[in-house]
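A single structure is presented below for examination.
For this view, one protein chain was removed and the others were kept in their places.
As written, the chain order gives the labels A, B and C, with residue 1 at the start of each chain.
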Amino acid sequence: MSDAVVTPLEGVFAPLQFPEPGAPRQLNYSVAPKMSADGSVAGDFLEVAMGPQHPSTHGVFRMDVVLDGERVVKLKPVFGYLHRNHEKIAENASYLGSMPYTDRLDYFCSMTNNWAYALSVEKLAGLQPPERAEYIRIITAELTRLVNHVCLVGFLLQDMGALGTPLMYAFREREKILDLFEALSGSRMMCNYMRFGGCRVDLPAGWLENAKQVVENFPRFLDDFENLLSANEILIARTQGVGALSAALAINAGVTGPLLRACGVNYDLRKVDKYGIYERFDFRVPLGDHGDVYDRYMVRVLEMRESLKILRHALRDIPSGPIMDPKAKIRGFRPKIGEVYGRIEGPKGELGFYLISDGGPNPYRYRVRPPSLINLTILEDMCLGRNVSDVVVILGSIDIVLGEVDR
Amino acid sequence: METLEQIKGRITAIIPGARVDLIPNECPSNQPSLLIDQEHGVRIAEFLRDDPQLRLDYLSNVTGVDWPDTIVKEKVKVMKLVEGVETEVHGVVERKKQGYLEVVYHIYSIAHKHGPVIVRLRTNDRNVAVHLPSLTPIWRSAEFQEREIYDLYGVIFDGHPDLRRILMWDGFEGHPMRKDYVEPDDYEYEPTPHDEVLERARSHQARNAVL
Amino acid sequence: MFEAIDQIFVALKHWVVGQFPAAWQPLGSVFLSIIPILAVFPLLFAITTIVERKTLGRIQNRLGPNRVGPFGLLQPVADGLKSLTKEDIVPYAADQVVHFLAPIALIVPVLLAFSVLPVGRNMVPIDLDAGLLFFFAVGAGSELAVFMAGWSSRNKYSLLGAMRAIAQMVSYELPLILSSVTVVMLVGSLSTVKIVEAQGEAYGWLLKWHVFTPWGLAGFLLFMIAAAAESNRTPFDIPEGESEIIAGYLVEYSGFKFALFFLGEYLGLFAVSSLAITLFLGGWHAPFSFLEWIPSYLWFFGKLSAFIMLFIWLRGTLPRLRMDQLMNLAWKFMLPMCLINIVVAAMWHFTAHWQFVGAVLCRWLLCGAAIGVPYLWLGDALFGEKKLAKRTYRFAD
Partner (left out) sequence: MDQGLRSELSKQGIFTTTLEGLYNWGRRNSVWPLQFGLACCAIEMIATTMARYDLARFGAEVFRPSPRQADLMIVSGTVTKKMAPQVVRLFNQMPEPKYVIAMGACAISGGPFKQGYNVLKGIDRYIPVDVHIPGCPPRPEALLHAFMTLQRKIDAQKLSGPERPRHLNTDAPSEFPVPKFGPHDLVPPYNPEVWQPPKMVRAV
């Protein structure tokens, strides 16, 4: 660590320095809070516990914040208020029995969660979903991405104090897509739709036409959104230069998804892993240059437009055919001994499942790689030296869902 | 990307004394892994991150796995006196296999867009020698995940900057993700006439009667 | 005929006061002035809450309250009843006395402020010579009340809220007063009644509202920004920013005390809006002389309703500023602009005798330039250097 005295703002932008292995991690505090023996803070600092019940922690998340005036000098996230033992339950349930639980991980994006899990098990058991199922997966996953990003923008504006109006508009669009999901799977949020080697049911009659309708109408809404928000001076003033993250730190801290791409790192698993049939589609990956909240917002908005491109293409080209791999077994599904790590580009980042099979009907080890949790690693670094209003906005821009953070 | 054998060879060449084993994976996923030793764990990790050919700059996933003590039955041939004659007899010897906790790291490279390289670290046993080197100084993404493994499995990561419980509360005892953790008996089972379930339901009811 | 309708309330009051014995008449007159204030403005508050909720609903694509009474109009009654009967919690650690006094300390000055506001021709409770000064003096009491509330609750969020509130309100008091100084300069009186009367003259059929002059327009805009900040309305609702510090200084108030705070806040909003109307928008005057037959109080309350709708509209659309941005705006932008505006008002006053052809245009250009050039320059200096702008983005294939 350098000995140079850094002003708080520089601390936020400081280049990444790797501490010596084993050395306690030092953070760039401008003023080190005076800690008393029992760990509480003495002096002119104010310790505030933001959460677990707080309007903008997006669920039951808590941040123990030490404030100097309103400036943050220390921030420790506290997790576990929604630790629902997903992994333990899954290790005692059959492979298929965990599928509904994956819906409840990141409860905005059940389809992508399903897909990540199905993909992992398919890798483990050597299954290959048929063409039509791959198309359906891409369509539902991209619709999920739209739902997630549009709601995120709404919540972000809510955190900035825009009394719900953007959120209402976002949820209006979300409802339209949820109607599609409901027609497909019977449930609005918890779709439980994908299966190992395919999908549960085929598309109902008329679904594709409805989906095309939604996709056709969506850009108009996005244009509205962009006209009203992207150039709004208050939004720009609140977000530009706030919570900037350097690419090196982002990579080292395992940040993924739109957060990473807002730092200018071109890493989209749809392009890198080419899972599913993504290489057939023509889409681009938007990249930001500053890594601040505004870039994250804009990267998400632009990603929605790219998703629409994929959707249009997929809805046009979807073939007919079976939706399940004939090799897939529903009953008595026992993969061979082995292990697998499968991952997809979820709307929030890299969503991975790590499974160890001991040859039995239950996974021996079932692990979720939660993008939300790992993206929170750099929360403190982004918030130090900023004030409380910024903390709320930065947290909003990370886009966490507590079901996934705590599992 | 290099194969794991090549990586293994380079590690052992560069870091003297490092023990690296290749763990095969026979299932269709074909993701073999490297078992590295505790003493050189951090050095090896640093090599993996900084080596210009590998540049594994992105640690995606850290997983704890619990392998409890197992009883291994082995067939052995023993010489035994049978009716005064020493003959070879097939016998079964039960041997306790020491369990251990394992931590699995899935590492990718964003710079070269390859991966994963899977690295494993194992503790010596499950209760006392549960120390492992922390890789958080190398990859910060391990910070919360190693805390989680400490919380749920009880692996103590030496060199972790802030090793506290993350999901459970501070006064919690035990490590709930271990295979032998006994959960508090606090819910009713559905009335299925299943032997084991019925037994648990009865004991639950008896406990509630005491309360 | 029109005049009779216009003066009906004044006449009524005089008639009622006349029924009193002579010794009691001053006291009766006072009561008859206070009661309408106590009746009208809280009623307006009740109407505003339902209108606000329904309008926000419309802005947000939904219906808003419509189940309680016809069209949901009884919603405020139900809310009031509920608030009245709700348990009142005083936190154990709170300063009991101050916690109790804070809502009262908010309501009383705000109600006092209404006593100098002319709501119609001859309809002002007291015509003080220093009416404007009185208004600002009692208006400053609300800062104290807010701070009392935040401090006495012994809650960290309320303390943060109180600190934010005190910083914000003190900072915006300055532009608020300085922007109204121009009016005092031009009218030559601090009396609100005189200020309104001064705007009653006409250029042809257009009345001489102050907002129709360059200094008045600038002063009005500055005043409105300061007024929004002063009454904690979006985008300046930082002291009670729900998403950041829960409810700010209100966080520990429950039941009727909370309702009183709510009432006080809305009354404060009405008071500054009324003052803006009085200072710049001709008070109870019609904009055109041929519309003067409509009763003056209707004009006043019509303008007030327009202001309320404006604030609701802002609330439904804008996000919130940050504390430091707010302070920058107050001290680095609003304050210099107010000072320049005083100079502009002086220029307008000293060019009043110009009689040559195109004099009005010439004066407008001169004064407009005097206020517009600093505006552009200041805005650029403040916000341009940070390079805040819409950005372009790269795409990777």
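Keep this in mind: a contact is a pair of C-beta atoms (placed from the backbone, for glycine too) under 8 Å apart; a residue touches a chain by one contact, two chains touch by 3 or more.
Everything numeric here is computed off the predicted structure, so don't read it as measured data.
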item: Neighbouring shown chains of the undisplayed chain, as defined at the top; value: A, B, C
item: Identified contact with the non-displayed chain, of B:Pro16, B:Pro52, B:Gly84 or B:Gly171; value: B:Gly171
item: Given C:Leu38, C:Ile89 or C:Cys362, the one touching the chain that is not displayed; value: C:Ile89
item: Contacting the left-out chain in the complete assembly, out of C:Val30, C:Ile47, C:Ala78 or C:Val108; value: C:Ala78
item: Hidden partner interface residues of subunit B, rising order; value: 167-174, 176, 181, 183-184, 186-188, 191, 201, 205, 208, 211
item: Subunit A, residues in touch with the chain not shown (by the definition above); value: 52-55, 59-60, 80-86, 88-89, 92, 100-101, 104, 107-108, 167-168, 171-172, 174-175, 188-190, 402-403, 406
item: Absent-chain interface as seen on subunit C, which is shown; value: 53, 57, 60-68, 72, 74-75, 77-89, 242, 246-247, 250-255, 258
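The rule we apply is simple: only the chains that are shown with their structure count from here on.
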item: Chain closest to the assembly centre - both centres taken as Cα means; value: A
item: Farthest chain (mean CA position) relative to subunit A; value: C
item: Approximate Å spacing (C-alpha centroids) for the pair subunit B, subunit C; value: 66
item: Whole-Å gap separating subunit A and subunit B, where each centre is the average of the chain's CA atoms; value: 27
item: Distance from subunit C to subunit A - Cα centre to Cα centre, in angstrom; value: 44
item: Interface hub residues of subunit A, defined as touching at least two other chains; value: none
item: Subunit C - residues contacting subunit A, complex; value: 56, 59-62, 156-157, 159-160, 163-164, 234-235, 237-238, 241-246, 315-325, 383, 386, 388-391, 393-397
item: Complex interface listing, subunit B residues touching subunit A; value: 25-29, 31, 33, 42, 46, 57-61, 63, 65, 104, 106, 110, 113, 116, 118, 133, 136-145, 158-159, 161-162, 165-169, 176-177
item: Of all residues in subunit A, those that touch subunit B in their complex; value: 18-25, 79-80, 83, 85, 87-88, 123-126, 249, 251-256, 265, 267, 272, 335-343, 350, 352, 354, 356-357, 364-365, 367, 369, 373-374, 376-378, 406
